[in-house]
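With one protein chain removed, the remaining protein chains of the complex are shown where they sit.
The block that comes next holds subunit A.
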């Protein structure tokens, strides 16, 4: 019987248990951050347990990090969480990219950047955007804190094998349309729960022609469609990305030979297949309070169909029939594990070069990691952003979730390259509009979204 890439990776990690029941799976790599790990370490301490494989765990601080001066943490509780992870990492011998380290950054940015994320692995982290790492041909998913503790203690996890779904993405992306629009388009069409219970694999010529960074954006938002795992088969693009990185395998040829086994035999191996043609896809903008509530830039917001729509319109302060060009944008956020990588900053900078953001707009540019910040500065991107009126910040999760001082004020419409437009996500009363970095840059310049396909960028 034909198998999916997912089946093959899964099968190489089963320690105990039968298919259909929870199975005990080996975890190759666990990534940790300060918000979802303190209770896990505390649990170990209470039970006098140790970290079974410190070498298979890696920690950093990202959610609470202030982006103006990372060392000046005014919020005492934020500081306590960060200090606690520092102490826990030391006590339990876990590697840490701590405050100010060259390796520090958003956990889903640094895993790949350091070469920790590799094909064929099972990777977990106490964060739902762990799906990002699936772009390398791994099984990667978010877990809760009790599971973090379990992985620390045993380097394993109990999981019931999900069903598999193939998403065939094909066609040439039109100018002004990006990988962010693909995943937003899929979720808008299929809904926010279409992937629940499934491990999703994205494949097709569109995916093959993408860089690793573009692939990560797509896998990152799998969870917004309900799929806790989204992956892409590894290929030469993947191997070239990993090669030479800090924790990349020393014997790359041997590793690549091993990784090559992780491919899907044929479409019949999936439990479900859906088709997505991108050749006439338009840039997407979210209008509501979940990532499925979004429309192509040239379409009006939908009619109210249920209570959820009504509540969403009430919160967001917009009406059915209006368009994204009418949203008064007063805040723009560039960053996050979805779109905070160097290529994202390059796209935004090329749109902003020689321009200025509209009067009354606040724009934050937050690189996903220290390394990305340094590289962007070598390229002079920081100067382009600053000249355009944006604030160039230190790396971190920033205004994606407002656990640090970066928040969108009450009632303000924010064009955001992040991943969630839930009520209050970017700050109490904040109105988030998800879009690609190019769309957010254009919205910052004009004070409202525009159809960037019609403008030279």
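Definition applied: a contact is a pair of C-beta atoms (placed from the backbone, for glycine too) under 8 Å apart; a residue touches a chain by one contact, two chains touch by 3 or more; residues count from 1.
Throughout what follows, contacts and distances are computed from a predicted model.
For the chain that does not appear here, its UniProt entry gives the protein name "3-isopropylmalate dehydratase small subunit", which is one of "Negative regulatory protein YxlE", "3-isopropylmalate dehydratase small subunit", "Multisubunit Na+/H+ antiporter, MnhB subunit" or "ABC transporter permease". Considering the whole complex, the residue from A:47, A:72 or A:280 that touches the absent chain is A:47.
Although one chain is not drawn, the whole complex shows that of A:57, A:78 or A:362 it is A:78 that touches it.
Screening A:22, A:100, A:317 or A:360 against the full complex identifies A:22 as the residue touching the chain left out. Taking the complete complex into account, A:197 is the one of A:54, A:86 or A:197 that touches the chain left out.
With the whole complex as reference, residues 15-16, 21-22, 24, 26, 35-36, 38-39, 42, 47, 49, 63-64, 75, 77-78, 80-81, 84, 126-128, 130, 141-147, 149-150, 153-156, 158-160, 162, 192-193, 196-197, 223, 226, 228, 249-252, 254-255, 258, 290, 306-308, 311, 401-403, 420, 422-425, 428 of subunit A touch the missing chain.
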